[in-house]
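See below for the structure under consideration.
Apart from one protein chain that is not included, each protein chain of the complex appears where it belongs.
Right, chain A next:
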Amino acid sequence: MAEICCEVVSDSEPAVSYEPSSRAARRRRMEIRKFRFVAGDELDNSENQKRPKLDGQIKDGETCRSNSALFSRNCRNAALSTIADGLLDQNDAVEMDRGVESEAMESELTVCSETPRFGYASVCGRRRDMEDAVDNKPSFSRESSEPESDLHYFGVFDGHGCSHVAMRCRERMHAVLKAEIESRPDPTSPIDWRALMERSFARMDKEVIELNKTLLRSDCRCELRTPECDAVGSTAVVAVVSRDKIIVANCGDSRAVLCRGGKAVALSSDHKPDRPDELHRIESAGGRVIYWDGPRVLGVLAMSRAIGDNYLKPYVICEPEITITDRAPEDECLILASDGLWDVVSNGTACGVAKMCLSGKGLPESPWAEGGEGDDKACADTSMLLTKLALARHSTDNVSVVVVDLRRS
């Protein structure tokens, strides 16, 4: 994993496609923003800015902690009052409003110029069941009391067994994250994203397992296979975009890819049972990977991590892998997608398509219909084009694609 990423990263270093002048200008702007934002934080030099931080993935194995201890302080009210207190310290009345009335503020903040444009497409495709779910929440929380510290949330969930775990992730994951962010003891301190994402995924998993229990008595489709209701789960790839960082947490075989200077940089690595480190983890937990229409955990599940799938624990875990990447001026867009896209479209091709589409080439005057509310047309068109490409290449799965425009205006 580390090797792969580093290789891609070094590839992307010479951002060929940008004019030097505008690139320099952009970087200057970026740096100004960055200094303002990171004031007091450790400062990266400009070289570092270009390089995504992909550390920690391999070492994450040991840093896995008991999740139960971390659940203790998740009360939403506590979270809100904590953040309100912190904000009051800074005499920022508007921010307090936001702490208390976060929902109402959200729509207003969406208009803020720093909010990245985004769009998505999610189709059933050649499957008869729709088990993918997508959720985008611009300005869903903030990192600090700074005026431009909004955090933007994007998530793709690809369910298996039934759709209810993916649907529940769509409904709840952002709220779980938000609660975790806003329940920090010291809201002025930088966020420990790794710990936070791990806690959030663990909490989401716990919620989903509870849900599975209650569904045993409901009329969900999978109830017909009652003993297997536990055999329902979902991938989760979640990206949080701040003014200067992209945090990606991934669990399963959906994927996040950054288009940087025309090159593709994978911000997550698929959890396949035959990935050497995953295979090792599964086997040391006492599990087996059996080849049955591809490698599968216990011959059942074709991914090694997922939310849900209680019956495959501890071999299939819900612990995400996290990457934290500094945004760079040559960043074009972020693509999150389910394997319905990645099975048939390479990271590089996806980035090529997205870059062309976003730069306005390639889309002739044609009666494009409007996208969803809050969506950006170019991004919606890009995600649609990628979806169409996946269908054209005969993807047999549901296809879900989120495109986030990272270019600074």
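Keep this in mind: contacts are C-beta pairs under 8 Å (C-beta built on N, C-alpha and C of every residue); 3 or more make two chains touch, one makes a residue touch a chain; residues count from 1.
The rule we apply is simple: contacts and distances are computed from a predicted model.
What protein name does the UniProt record of the undisplayed chain give, "DOG1 domain-containing protein", "DnaJ-domain-containing protein", "Postreplication repair E3 ubiquitin-protein ligase RAD18" or "Cytoplasmic tRNA 2-thiolation protein 1"?
In UniProt, the chain excluded from the picture bears the name "DOG1 domain-containing protein".
Given that one chain is not shown, which residue among A:Cys162, A:Val353 or A:Leu406 touches it?
A:Val353
Can you say which of A:Asp230, A:Asp381 or A:Asp397 touches the chain missing from this structure?
Of these options, the touching residue for the absent chain is A:Asp381.
With the full complex in mind, choose from A:Ser122, A:Asn136, A:Thr325 or A:Asn347 the residue touching the hidden chain.
Candidates A:Ser122, A:Asn136, A:Thr325 or A:Asn347; residue touching the omitted chain: A:Ser122.
Please give every residue of chain A in contact with the chain that is not shown.
Missing-chain contacts on chain A: residues 119, 121-126, 128-130, 349, 352-353, 356-357, 361-372, 377, 380-381, 383-385, 387-389, 391-394.
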